[in-house]
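The next block holds one structure in the form of structure tokens; read it before the comments.
Only a single protein chain was left out; the remaining protein chains are all shown in position.
Coming up: chain A.
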Amino acid sequence: MSSPSKRREMDLMKLMMSDYKVEMVNDGMQEFFVEFRGPTESIYQGGVWKVRVELPDAYPYKSPSIGFVNKIYHPNVDEMSGSVCLDVINQTWSPMFDLVNVFEVFLPQLLLYPNPSDPLNGEAAALMMRDRPAYEQKVKEYCEKYAKPEDAGVTPEDKSSDEELSEDEDDSGDDAILGNPDP
């Protein structure tokens, strides 16, 4: 039931072409980190998160799993694990959706319109309902504290000069190839 590899490649390529920084976790195109920026004109503006994406074997028939690596204060994101409660991703996924959809539409929508009635972060949801200004303040605090660009720290797949020559062996797979620097 493994998924069409062409589709994976195209999805990743589309993501990179849409100027997202993508860092592979290994060569299998199963797992990677994507830098995600808070939507403009939202209280999350300016925040940068490293989002962990895992494509299951049955992708795209099954939805990818999505989690925030650095902290975010949001009623529908678990504060501890960063896992996202996203109806579209988990419930109404269709194989026609792709990763660009996730980052261009689903995640921004989630940040713009949190759903406090079905919260993963109960405290955030309660604060949002009770004291909106305090909630927004806290969101911004979290952004400043945990979501600066260097916190996201996604290293883009370099597309520059010498990289192209050795395309298939670059990227984070080098952990395995290189090991740590000798002492």
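Here are a few things to note about the model shown:
Note that in this section contacts are C-beta pairs under 8 Å (C-beta built on N, C-alpha and C of every residue); 3 or more make two chains touch, one makes a residue touch a chain; residues count from 1.
As a working rule, contacts and distances are computed from a predicted model.
Of "RBR-type E3 ubiquitin transferase", "Cytochrome b-c1 complex subunit 2, mitochondrial", "DNA-directed RNA polymerase III subunit RPC9" or "RNA helicase", only "RBR-type E3 ubiquitin transferase" is the UniProt protein name of the chain excluded from the display. Among the residues A:Asp19, A:Glu41 or A:Glu150, only A:Glu150 touches the chain that is left out of the figure.
When the missing chain is restored to the complex, the residue among A:Ser94, A:Gln109 or A:Gln137 that touches it is A:Ser94. Summarising the interface, chain A meets the missing chain with residues 1, 3-4, 6-7, 10, 23, 58, 60-62, 69, 78, 80-83, 94-97, 117-120, 122, 125, 150, 153, 155, 158, 162-163, 166, 169-170, 172, 174, 177-183.
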